[in-house]
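Every protein chain of the complex appears in place save one, which is left out.
By letter and in written order, the chains are A, B and C; residue numbering begins at 1 in each of them.
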Amino acid sequence: MEIGIVGATGYGGVELFRLLNGHPEVKTIKLYSSTQSGEFFQEIYSHVNNEEYVLQELAPEQMKEQLDIIFLATPAGVSSELTPQLTGGKGKVIDLSGDLRLKDREAYTNWYKNEAATEEIIEQSVYGLPEWNKEEIQSAEIIANPGCYPTATLIGLGPVLNKQLADPSRIIIDAKSGVSGAGKKASPVTHFANTQENFRIYKVNQHQHIPEIEQQLLRWDADAEPVTFSTHLVPMTRGIMSTIYVDLKASHSLDELVDLYQQTYQDEPFVRVRKAGEFPCTRDVYASNYCDIGLALDERTGRLTIVAVIDNLMKGAASQAVQNMNLVLGLNETTGLTHISLYP
Amino acid sequence: MEIGIVGATGYGGVELFRLLNGHPEVKTIKLYSSTQSGEFFQEIYSHVNNEEYVLQELAPEQMKEQLDIIFLATPAGVSSELTPQLTGGKGKVIDLSGDLRLKDREAYTNWYKNEAATEEIIEQSVYGLPEWNKEEIQSAEIIANPGCYPTATLIGLGPVLNKQLADPSRIIIDAKSGVSGAGKKASPVTHFANTQENFRIYKVNQHQHIPEIEQQLLRWDADAEPVTFSTHLVPMTRGIMSTIYVDLKASHSLDELVDLYQQTYQDEPFVRVRKAGEFPCTRDVYASNYCDIGLALDERTGRLTIVAVIDNLMKGAASQAVQNMNLVLGLNETTGLTHISLYP
Amino acid sequence: MEIGIVGATGYGGVELFRLLNGHPEVKTIKLYSSTQSGEFFQEIYSHVNNEEYVLQELAPEQMKEQLDIIFLATPAGVSSELTPQLTGGKGKVIDLSGDLRLKDREAYTNWYKNEAATEEIIEQSVYGLPEWNKEEIQSAEIIANPGCYPTATLIGLGPVLNKQLADPSRIIIDAKSGVSGAGKKASPVTHFANTQENFRIYKVNQHQHIPEIEQQLLRWDADAEPVTFSTHLVPMTRGIMSTIYVDLKASHSLDELVDLYQQTYQDEPFVRVRKAGEFPCTRDVYASNYCDIGLALDERTGRLTIVAVIDNLMKGAASQAVQNMNLVLGLNETTGLTHISLYP
Partner (left out) sequence: MEIGIVGATGYGGVELFRLLNGHPEVKTIKLYSSTQSGEFFQEIYSHVNNEEYVLQELAPEQMKEQLDIIFLATPAGVSSELTPQLTGGKGKVIDLSGDLRLKDREAYTNWYKNEAATEEIIEQSVYGLPEWNKEEIQSAEIIANPGCYPTATLIGLGPVLNKQLADPSRIIIDAKSGVSGAGKKASPVTHFANTQENFRIYKVNQHQHIPEIEQQLLRWDADAEPVTFSTHLVPMTRGIMSTIYVDLKASHSLDELVDLYQQTYQDEPFVRVRKAGEFPCTRDVYASNYCDIGLALDERTGRLTIVAVIDNLMKGAASQAVQNMNLVLGLNETTGLTHISLYP
């Protein structure tokens, strides 16, 4: 296979590069950058140390005929413009940005403060959450790879929402992420001295991932209402934990709920549900494509606490994109993704 | 003043030692340890480097006559036994453990798995949260210094609970703490390689600070019901953030709520309420006695998010204990506690 | 191939397990533990989440006939006893401890404070530094996998020592390591709050890796004298940097020296020499088998500074052991080890 990565110099891009280098079905990787074309990739990422890779200028006409998969690891606002130029040929497009995820174009504009992609492109785009949308992904032309927070949150909420077990007006999501989620750009908030030994809350109820979560909740439960959603910055590089609080409509035992989760995901190679009373930590999924889930039922309040963890650069971005690539190319879903988590 | 610290070798003890050394009204500090008496303090804490301080064996009879204040920085289960031996003399007792906080002795036994202190001692003990209990503290013989999580959580919840503005059946507290909260003892959970680049949830709905929070909520609102309470471990040494979600009974603007908080705490030197739209991070209160608060009102759900941060070893333990000491000794509440937060 | 890991519960063991799981020629992995046999591996390492792996009790007679490779990831003092029981059959032994590295048994006893392995075993053991000892490794029965500090230091010093370009009486090595080098055991020095925001020096001129370094230096230059060697603890989990200072006997340009290094290692797939003026950081080799090297020549003093970095758990332990396994089994040296460094 010949694969292209547009926006290869960001964290999503360099992680895709690492994964595709270890993917047994990938023959060629081409790296594209609009701002740094002509540079050696190793000049930007000293850990690569391979003179083979030079950043190329985009050549959409040629790319769409030559490449099997084109990954867009570009900032919001870019994919909506690029995608029309890259589709209609041989290659499928997998977009890691938020541009193609929302079916409601007005919502996109409200939350992202950008112009939305065309209706045609949005209609063609399939939401790439394999655990809940596998069939559509397998036949897609364009895949909108999910956001990092939505991935953890939706895999966590799916089983109870899909069965309409939870009060859909009382969903509270308290999410925490490592710093790499803020990207490669140096800024006060990513400055080491501002982040080390610090814990920060940001974008309270204002994160652009909120409509993406709500769109999927409504597919599961037409009564789903707006969620409360807070995001926090953890002094670490990788990892997301989403701690989710839901009110159950009826009484259930913890064992029943753990059973429900285990059965829901029994055929999903990358979701692991813990035994009752056990919870995953972000390290459990470090540098892997796993999403691990733990459940707690508070008998005093009848409230269910759902804990879901992912590596934000992996299942929250690059490795989920490769999982989608595998699906759309008809490969085994786990090809090139069977890494055990890195520990310690 | 002559001050004694029992359990000086733990993190609470060494932080008390630091603060009392810089306190202008403290003349003498005596350090006590049941397990390491006879040792130089600097052999245990190399940053102290002062041969003056030797750990002494407990001598309750002598201590209670000679010392003005006796701080107990001992583990749960010890203070309940020691306090009766140390009261009735000249010295006041300020206990940093959880032994004397709960008025319901059965609740203590259930949550702490220890035998409760005697009813007499419990009755004499005053809950040392100065922002809400100042008068009682000033005339106390025994002060139960609040837990770290309850301090942040209660200062955050006080204004809305006290005015009965919140639905008392729907309080969700998502708390996060640095590692020093787990104490000085080496253990797998405090091992650097298990904690660095990791985010962990623990004791979901089972933390012993829950009944302490609920006891105070009931003082404010007799209808208060059990809370949902999760604790997380952040890869940093100091700091607690409590993110609290409440459903308001009636509609209020964010400005009204910020006003309420600012008025409630306008005479409190150590509580700082942020402007609407601004949130504190834990670094804002690092190595200080402050509790900083920020509020967000989600117009889509009508739900209020309250963010309260403290330094768990300071306002969550040692400096709050010194604040209580100032009050009980009739000193200005801020004496020896006017440090600007350490930054960066 | 069928592979056994003895001491699978330590950091060396769990890293070997991860690497062997991704190794294309490995069919079966068996895990052994003298203290935790019978337990599921996933009970100890929650990131594994695979019920297939149960820790087994050692059965030397059976192991040596059935297994192709037996890795010993055991503490010092254990391998010297186990190795005689595991050799003489089909399996080769690769020992990750320091027990079999020193040819001088008295030196071993002096530095390790343990009894040395038998002369016979020591004679049979081959020092497993592939870049300098490949042929011997390929035909070895027993391989003594190098220590983490010696690996970085010797790959750094090899080119100048081997050509006798450096004053062998003036070698100063200032080494720094992440905390995982101290192993899995919880202790005050690995306690998060003691290590985070701290930088520590330890074992000044007393580290047991000193005689291992000096033994190899003497193979290159018979005039080599004792080295000055300091080790420091960096608040990070993985990574070693060895900063090495040597006085050159004659004048050379930096370009000549960089050339020498690049030529020396041109056929070594895991050593990367930087251009003049560039230096590697430990992140450049994170979670990889690389050793990266940078050089600086101070024209004011004529002194050469050599910087060598490795991942202490990889090239400093587990992945170098797999590299040795590949060599002794006649596989391509890079099989299962072609990971790009994890970044960020």
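Here are a few things to note about the model shown:
Assume a residue touches a chain if its C-beta (ideal position, glycine included) is under 8 Å from a C-beta of that chain, and two chains touch if they have at least 3 such contacts.
On a predicted model such as this, the values are computed, not experimentally measured, just so you know.
Contact with the chain not shown here comes from a single listed residue; of C:Ser33, C:Thr237, C:Thr264 or C:Ser319, that residue is C:Thr237.
Across A:Glu197, A:Asp247 or A:Glu333, the single residue that touches the chain missing here is A:Glu197. The missing chain lies against chain A, touching residues 11, 179-180, 184, 186-188, 190-193, 195-197, 235-237. Against the chain not shown here, chain C presents residues 170, 172, 174, 176, 178, 193-194, 196-202, 204-205, 225-228, 230, 232, 234-239, 241, 243, 245, 279, 281-283, 286, 294, 296, 298, 300-301, 303, 305, 307, 309, 344.
Within the complete assembly, residues 11, 14, 17-18, 21-22, 45-49, 180, 196-197, 237-238, 272, 278, 280-281, 283-288, 290, 292, 313, 338-344 of chain B touch the chain that is not shown.
One rule holds in what follows: only the chains that are shown with their structure count from here on.
When the CA atoms of chain A are superposed on chain B, the rotation angle comes to 180 degrees, reported as a multiple of 5. The pair of chains sharing the greatest count of C-beta contacts is A-B.
Put simply, the C-alpha centre of chain A and that of chain B have 39 angstrom between them.
Each of residues 196-197, 237-238, 281, 283, 286, 344 in chain A touches at least two other chains.
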